[in-house]
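Only one protein chain is missing from this complex, and each of the others stays in its spot.
By letter and in written order, the chains are A and B; residue numbering begins at 1 in each of them.
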Amino acid sequence: MSELRLGFPDNERKADVEIPPGTPPPWDLSTDHKVVGREHTRLDAVAKVTGRAKYSYDIRFKDLIYAKFLRSPHAHAKVKRVDLANAKAMKGVLYTESYEGETVRYAGQHVAGVAAESEEILDDALRAIVVEYDVLPCVTTVEEASNEGAPGVIEGRGNLEAGREQGNLKRVQDAHDEADIVVDAEYRTQVQTHSCLETHGSVCRWDGGKLTVWSSTQSTFAVRDGMARTFGIPQSDVTVITEHMGGGFGSKFGPDAWDQFCARAARATQRPCRAMLDRREEHLAGNRPDSIQKCRFSVKKDGTLMGAEVRSQGTSGNATGGANVYNPGIYRFRAAYSKQDTVLTHASSGRAFRAPGHPQGVFALEGMIDELAEAIGMDPLELRRKNDPNPVRLKEYEIGAKEIGWHRRKKSGSDAGPVKRGLGMASARWGHNARPGAEVRCTIGRDGSVILANGSQDIGTGTRTVIGLVGAEELGLGLDDVEVRLGNTNDPYGHGSGGSVTTPSITPPTRAAAFEAKRELLRHVAAAVGGDPDAMDLKDGKVTGAPRELTFKQACGMLAVDQVTALGRMEQKPGGGGHLYPPFTGEVAGVQFAEVEVDTRTGVVRVVKVVAVQDCGLVIDPLTARSQIHGGVIQGISYALFEERILDRRTGDQVNADFLGYKIAGALDMPEIVSIPFSVSQGMTTTGVSSLGEPPTVPTSGAIGNAVANALGVRIRSLPITPAKVLAALGGVR
Amino acid sequence: MKAFAYLTADDFEAASKALAGKGPRAVAKAGGTDLLTLLKSRLLEPDEVVNLSRAKRGAGKGELSALATLAEVAADAWVKENFPAVAKAALEAATPQVRNAGTVGGNLCQHTRCWYFRDASYTCFKRGTGDCSAAPDGAENRYHAIFPHKRCVSAHPSNLAPALIAVGAKVACVHPDGDRTLDAEILYDEGPSGRRSDTILREGELIRAVLLEPSPLAKRSTYVELRERQSFDFALASVAAALDLDGGIVKDVRIVCGGVAPVPYRATAAENLLRGRKLDVEAAARAAVAGATPLSGNGYKVPILGELVRRALTELSS
Partner (left out) sequence: MEDGRIRVTRRDVLRGAGAAALVGAVAAGQEPAAPPAKGLARVGPGAVRVPFTLNGAAAEVSVEPRVTLLDALRDRLDLTGTKRICDHGACGGCTVFLDGKPVNSCLVLAVDVSGREVTTIEGLAKGDDLHPVQAAFVKHDAAMCGFCTPGMVMSCAALLSVTKNPTEEQIRRAVAGNLCRCGTYPHVFAAVREAGGGRGADGGAGEAAR
């Protein structure tokens, strides 16, 4: 039996655990890390700042050809005829596809495809294609699509996909009855597009029957398996490479239609082919669905949260399902109920987007919490404290409130103006998403070189560096002493980067691999110099517990084989599986505070400061963790104030599918941001590392919404909070 | 982009000659920052592009070459000193990269950012393909005009145009049928029935230079705009104002607004109200927006425009 120290210094809990033999002792509060937990620069930073990093978009071959789809301007139509004759007649046009006879369900759906010698020829060829459509009526909003007699999006299916129903409505109604105050309000959030700076797509090359795909993806293995299925070839004949990747945020788990088309064109021409989307297409390649959330919440005068009742509808375009929101949640309600529908529309389909359902749900949920606090005259922070079951968040409230200066918060609407200041806050809750199945290979060479290899990808979250740090820690080395190979499916399996699973799931296998390789190395050392290998370890570049002083390099020189290799996995409980160790809370907690300035004459909201306190289990590298939190906050600000997919209701066409009309936050929109990674010994795995990719973007819009309401004394229940909405709320618009 | 022949002109005269009589088959390019976006989306498919960027600048004293970049205008000491509205308008435009390439002539002649204008699949009065798509029910017109024309409700995009009109600038134009000098304001004259093209320039006619004459009015001028996003954004509305005050009495005033009408909008009612009286900022702000007829989605621009007029005049009166 060993003792595992969980939690954080102010709130420690001990657990007696059994450490299975052959596994590294779990990291906890007592662990004295040498590399982990300290600031390091990314392993690929130099490649990125010099432009040497090769993204899929950058893969070039002498005989590369280019492929692209022609897309429908209509949202709902039958493709009557596709005339490719002119395109085919052009010199340099090498391959075409037609989707004649198909039904178009969103403006931008592909109707034909061309591959050509150059992008210029490709452009000419696409222009030369003649398509005849039977244009049909379309519906683009939840309201329109729900109307009696509205045109259906998918044949033989109503537009309303009655979704998840959770909780007991009767109990909620009882709670309302018992409450002192009941508040009804409707919140709305917009459609947000991923706007990954590297668009989706790939470069495909066939060598005989074998396919190599350089893919801009969050899941190399999903692309491999999907391509193998598409072409009916064994997975072993497909290699997917993603060395660097320019952002995905949930939208790139392909292979997508354009990737498959690219591979077909490459096969037909026996030439490497590139199909990368343009910006307009990228805006159509996925989005965060919108939402209309009708909320009825109740509270007692003493601040006891009573009933939470939410009916939400949203559209995921022509995709069924996916418009669920995370509301209610986080806080302890006496009773909660939600019913969530997805409504089909003639629009491009939603996709997972950084914490799917959470930012939209939390914007409404946290708005409602503030409305309740307002109604009973209680400080909103106090109300949250009273009803929050998570010990980590309770501590984070303290840290965040101090940093933002919460005591300065005035009564809502009381700032003199005309530029009014306000403070607001919101929280996030996320799962501890460590998933078994990923593997890491650790190889130690006789010259002391160390390679850690995994076939998954680094989407900008620093996975490469994290693997390096964890491996180096286990081997008593520095980050510079290990080489990390990532992004090639010929290396061991790794999960897709979604659900914030990557870091919690990849660190235990990394440790296991390094641990096992280390044990093997030390056995060779013992064979050479004597001593008990089990009493030996590697620390600070040296062997400890050996009969004589040995550096790591000298130890490696004693290998009786060329190299040792170990494959590490996330250890599971023997028998039934499940995590090896108990959790502290089993979830991830975050809190954000925002200070805003609203110009009541122009309606412009300026975010002055955001404080983000975010738990992520054990912090592997505070520098990259801060980057991740900053990034989440910045996307949240952008979502709160600027971003919105605008569809023309008559045509279903996105009129702002670019970077001028679709506005993402830039340098001059940045507030002061204080990101505080909060380290918690979370247990469960050998590393106790938890999720960080998604949670920091969850509370930002809620905190800003609450700060704006605090400034104005009027609440804007719709995102984005634009000058138009602020002025309308203030009654200044005729 | 459709393939085109590329003609580089030594001077504006040669360029104008090359363009005249060719209609849409030939277009002029200065910095290319607007033109290339239109060529890429194939809204324009000329056979010839006539490059002005290496033409002799030939701007004399008191002139701003049409080829001066926005960055050069913003940094120019003479402009800053004598025509602050112009320098400020240039500084507030676009991004550093665009300001390094975009020119005065191109900025004045750039095309509207109306998203229906910029998508060939919609009908558009300006493009001559039918009725305006931004006006009817169901249109998305949040960034459009609050002083719309009957036939076009687009918003004028240029930062420089209102500023140049406010300081009384003229434009020197070159054409094979004869050169001429126009008031900057005349450049955008809509006429009684609306005009398709963005300016009144004749086919092939080019702006060679902007003529600036220092005056007390021009010296006391400013430019303010309001953006939804601060980093870069076309203004929701902008106001260039120039004021000649004589002991608290308004001798002369110009208030010119961008982003609120298909062309730069001269707030004549407000100017008339102010001229010859004590400066009354509030009354001017009210008068400036009095005639506004916003569309379904842009009523919010009315108070914003009023506020910008207030800000501009307040700044000039202190």
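Assorted remarks:
The criterion applied here is as follows: a residue touches a chain if its C-beta (ideal position, glycine included) is under 8 Å from a C-beta of that chain, and two chains touch if they have at least 3 such contacts.
Small disclaimer: the values here were computed from a predicted structure and weren't measured.
In the complete complex, the residue from A:P73, A:G460 or A:P492 that touches the missing chain is A:G460. The residue touching the chain not shown here, chosen from B:A18, B:I186 or B:L245, is B:A18. Of the listed residues A:Q635, A:T651, A:T686 or A:T722, the one in contact with the hidden chain in the full complex is A:Q635. Contacts to the hidden chain, counted on subunit B, fall at residues 1-11, 13-15, 17-18, 29, 31-33, 36-37, 39-40, 47, 49-51, 53-57, 67, 71, 74-75, 90-91, 94-101, 230-232. By the touch rule set out above, subunit A reaches the unshown chain at residues 41-42, 44-55, 57-58, 60, 118-120, 195-199, 244-247, 249, 278-279, 459-462, 623-624, 626-628, 630-635, 658-660, 664, 666-668, 670, 673.
Keep in mind that, in the parts below, only the chains that are shown with their structure count from here on.
If you average the Cα atoms of subunit A and of subunit B, the two centres end up 42 Å apart.
Considering their complex, residues 1-3, 42, 113, 115-116, 119, 121-122, 138-140, 142-143, 226, 228-234, 236, 294, 297-300, 302-304, 307, 310 of subunit B touch subunit A. Residues of subunit A that touch subunit B in their complex: 73, 120, 123-124, 127, 601-604, 606, 641-642, 646-651, 653, 655-656, 660-661, 663, 665-669, 722-724, 727-728, 732-734.
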